[in-house]
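Of the protein chains in this complex, one is absent; all others appear in place.
Moving on, here comes chain A:
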Amino acid sequence: MTLETVSLLAVYSAMAIYTLAFIAFTVDLARRSAAQPVEEVAEAAPVGMLAAASGNRASALVDRLATDAPAAAPLKRSRALRLAMGFTVLGWVLHTAGVVLRGFAAGYAPWSNMYGFAITATAIIVGVFLLVQFWQDLRFLGAYIVGFCLVFLGLATVNFYVAVTPQPPALQSAWLVIHVFVAILGTSFFALGGGLSVVQLLQSRREARGGEGMAFLATLPNAERLENLAYRLILIGFVFWTFTLIAGAVWAERAWGRYWGWDTKEVWTFIIWTIFAGYIHARATRGWRGSRSAWLAIIGFGAVMFNFTVVNLFFKGLHAYSGL
């Protein structure tokens, strides 16, 4: 068996395990709808920057002085959620192995065609999703992230699979490798931010109706906190995207002798950057906080997806050509 075949097998296995993870994540969401957890509502209290702290914090201070360690008791979560995370980690390890093996089979970073790009991008997105859990508990986005990656992996393996071929000269550039890698990192953060913004919209609708609506939302942070989380993730995504734009321009300069030529891909990278710059401004503009900026985050992520799918496949441009 060649490395290439092993890689494909690994990707298929990862997909099978992601499917289990997706099911488990969905079961968890369904369970959340059934039970009304009390402790988690307390956890969801706003910690937004402008929230006035009315209480006396001396007791928290005493705790801290006594133990000198943060005393956050780990919350008990459903078994479905733990299973889902386990499957996701396992799937991700296989998935990453698939990407690395394909890289070895090709002899270069394997993201210069649609198939290689799709398996790399989804691996990085799931990886970022897993890493972000160390910072904040965003496991409730699991069904969304894993489901999303499953769809892409399915499309990639069925419709875009191509055998490993040599790297055409135009793509032999370290800048390209960096450019694509960072673009995917940015995309991962935009994906999380977009997902949080969707939940935020649902949540604020529910809050406006005095708590009526999808029951699982009761177990999630409130709309303001979701917005703050989305904003912080999108900021990171925006920095990566800015770097993507610059690295892409440097590569374009090396390859074609001009750093910017309004090629279709360049245009869309610019459009996305501008939308998210707008999003950041919206957050600082009176009257634009809340649902309006959430919509901008969703539109921004929609543009990212459009760029990676429709623009890649149907638009004519330099990025589509390989060779001289």
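Here is the rule we use: a residue touches a chain if its C-beta (ideal position, glycine included) is under 8 Å from a C-beta of that chain, and two chains touch if they have at least 3 such contacts; residues count from 1.
Methods note: contacts and distances are computed from a predicted model.
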| item | value |
| --- | --- |
| Name per UniProt, for the chain absent here [options: "Sulfur-oxidizing protein SoxY", "Lipid II isoglutaminyl synthase (glutamine-hydrolyzing) subunit GatD", "NADH-quinone oxidoreductase" or "Cytochrome c biogenesis protein"] | "Cytochrome c biogenesis protein" |
| Residue among A:Leu9, A:Val27 or A:Ile246 that touches the chain left out of view | A:Ile246 |
| Residues in chain A touching the chain absent from view | 47, 49-54, 56-62, 64-65, 162-170, 172-173, 175, 228, 231-232, 235, 238-239, 242-243, 246, 249-251, 253-264, 267-268, 270-271, 274-275, 277-278, 281-289, 296, 311, 315-316, 318, 323-324 |
